[in-house]
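Note that one protein chain is taken out, while the other chains of the complex remain in position.
Showing subunit A:
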Amino acid sequence: MINLPVFPIVIPALAAILMMFMPKRVQLQRAMALGALVMTVIVSLFLVHTVSTEGIQTLNLGNWQAPFGITLVSDMLSALLVTTSTLLTLFIVWFAVHYFSDSYEGNYLYISMLFLLVGVNGAFTTGDIFNLFVFFEVFLMSSYVLIVLGGRGVQLRESIKYLLVNIIASALFVMSVALLYGVTGTLNIADLAMKIPLVDNPDVITVIGVLFVIVFGMKGALVPLHYWLPGAYVVAPTPILAMFGALLTKVGVYSILRTYTLLFDGNGEFLQTFLMVLAVLTIFIGMTGAIAYNDVKLIIIYNIMIAVGVILYGISVNTQTSLEGSLYYLIHDMIIKAVLFMLVGMMIGITKSGQLRDMGGLITRFPLFGWTFFVAALSLAGIPPLSGFFGKLLIVSGGMDEGELFGPLLVLLSSLFVLYSVMKIFLNGFWGEAKREYDGPLVPYTKRLIVPVFLLLIVAVAYGFGAEAIHPYITQAIEPLVNPEIYIDAVIKE
C-alpha cells in the first residue's frame, strides 16, 4: 500500500467536494461527512499499524524523486496526530449534528469542517516546507469560513482580526521559506536537515529559525503573539470552538516541534533559550487568564495557552524524555480540550449565559453531564492515573535531568492553577442552588449531545490508563526527531 499516507488527506477532500454539489440536503451531508470520517479513522489506524511494523512510510507525489518533488512522510509522529485529529473531528461532527439547527448546517458547515481536517492532516503528513504552507492555507481558509458562519456582528468583528493576524503570519511564512530556499537551495525537510549544518554562516539560520518560531507561534498562540486568541475563539459556536481549540493551535505547536528538532537543533543556545522563555511566558499569561475570568469559555481558552506553554517547554528542553512528554501531552490535550469545549458549550446552551454567576445546581438535573465534566476536569489538571499526568511527568523529569529547576516547577505549579480554574467551573456551575429554572435551547437535546462527549471522554481515560501500552508508539514517534538520520534515510533512499 504505497499510497497509504495520502488517504487521510484525500478521503475527506473527495467527500467534501462531492458534498458541495448538494449543499442544502442536510440529511445526506451528515451521513456523508460521518461516513467519510469513519473511513478516514479506519485508514489512519491502519496507517499507525503499518508505520509501527514497517517503519516510516513515504510517498513521492507525481513520482518525482525525493529532494525534487513533494514528498509525503508518515512517521509515527504524524500518523498518531492524523489519527487523533480525525477521531476528534468525527466526534465533533457527531456533536454538531445534534447541536446546530438545519438552516445553519445547510451553509457549507460540514464541507468546511472536512476541508479543515484535510489541511490539518496534510500539515501533519507533508515532508516539504512549502507544501506545509499550502496545507496551512487550506485549513486557515476553512477556519475563516467556519468562524464567520452565522454572521452575528460580534463574529464579523472578531473574524476580521483573526484574518488579519493570519494573513500577516502567512506572508511571513512565505518570506521565511524564501530565505531558507535562498540559503540552502532546497525545500524538502529531510534534505534541509542534511544541508543546514553545511551552511557557512550559522547566524543566518538562527534568524530564519526565529522567523519560523514567530510564524508558528502566531498559529499556536505563544506569548506575545496570543492576543488574537481569546477574542477569535470565544465568538465561535461550540462545535467550531472545539475543533479550533483541539486542532488549530496544535498544528502550530507540531510545526515548531518538527522544524526545531530536525532543522534548527544544531544552531546553538540562542533558539533554545528563546523557545524556553516564550514557553514560560505563555504558561504564565495562560495561568493569569485562567483564574481571572468568570466566563466559562474564556477559562478553557486560557487553558489552551497553558497547555501550549507546557508542550513548548518540553520541546525546548529537547531530550528524548521531554519530547516524549510533549507528544504525550499534545495528544492528551487535543482530546481533553475537545471534550471540555463541548461540555462548556452545553452548559452555556442550557443556562443561556456564559457567566458563572448565572449558573449553579446543574448536577441535580443532569447527573451524567456533571460527572463527565468532573472527570474531564481532573484529567485536564493531570490527576493520576488520568491522561494529563504522564505527559507532565515526562516533561518535568526531562527538564530536571537537564538541570533545569524553574521550568519544571512552573509546569507543576500550572497544574494547580488549571485545577483551580476548572474546579471553579465545577463548583459554581454544577453544585449549589440553581439560579432559575433551566429551559435553554439545548435542554431537550442534552441526552443526545452527551453521548459523543462521553464516548470521547472514555477515549481520553483509556489513553491515560493505557499509557504503558501507548508508550512504545510515542518512543517510536520521537526517535526520528532525536536522531534525524532515521528521518533522512527514510525519505532520501540512496
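What we mean here is this: a residue touches a chain if its C-beta (ideal position, glycine included) is under 8 Å from a C-beta of that chain, and two chains touch if they have at least 3 such contacts; residues count from 1.
Keep in mind that, in the parts below, contacts and distances are computed from a predicted model.
Engineer: Report the protein name recorded by UniProt for the chain absent from the figure; options are "ATP synthase subunit a", "Na(+)/H(+) antiporter subunit C", "General L-amino acid transport system permease protein" or "ABC transporter ATP-binding protein".
Structural biologist: Missing chain, UniProt protein name: "Na(+)/H(+) antiporter subunit C".
Engineer: Of A:Met22, A:Ile42 or A:Ala178, which one is in contact with the hidden chain?
Structural biologist: Of the candidates A:Met22, A:Ile42 or A:Ala178, A:Ala178 is in touch with the missing chain.
Engineer: Give the residue, chosen from A:Phe46, A:Phe130 or A:Trp371, that touches the chain omitted from the document.
Structural biologist: Reading the full complex, the residue touching the unseen chain is A:Phe130.
Engineer: Which residue from A:Pro12, A:Gly122 or A:Gly354 sits in contact with the chain not drawn here?
Structural biologist: Considering all chains, including the one not shown, the answer is A:Gly354.
Engineer: Touching the missing chain, which residues of subunit A?
Structural biologist: Subunit A touches the missing chain through residues 130, 133-134, 137, 140-141, 144, 148, 151-154, 156-161, 163-164, 167-168, 170-172, 174-175, 177-179, 181-182, 187, 231, 234-235, 295, 354.
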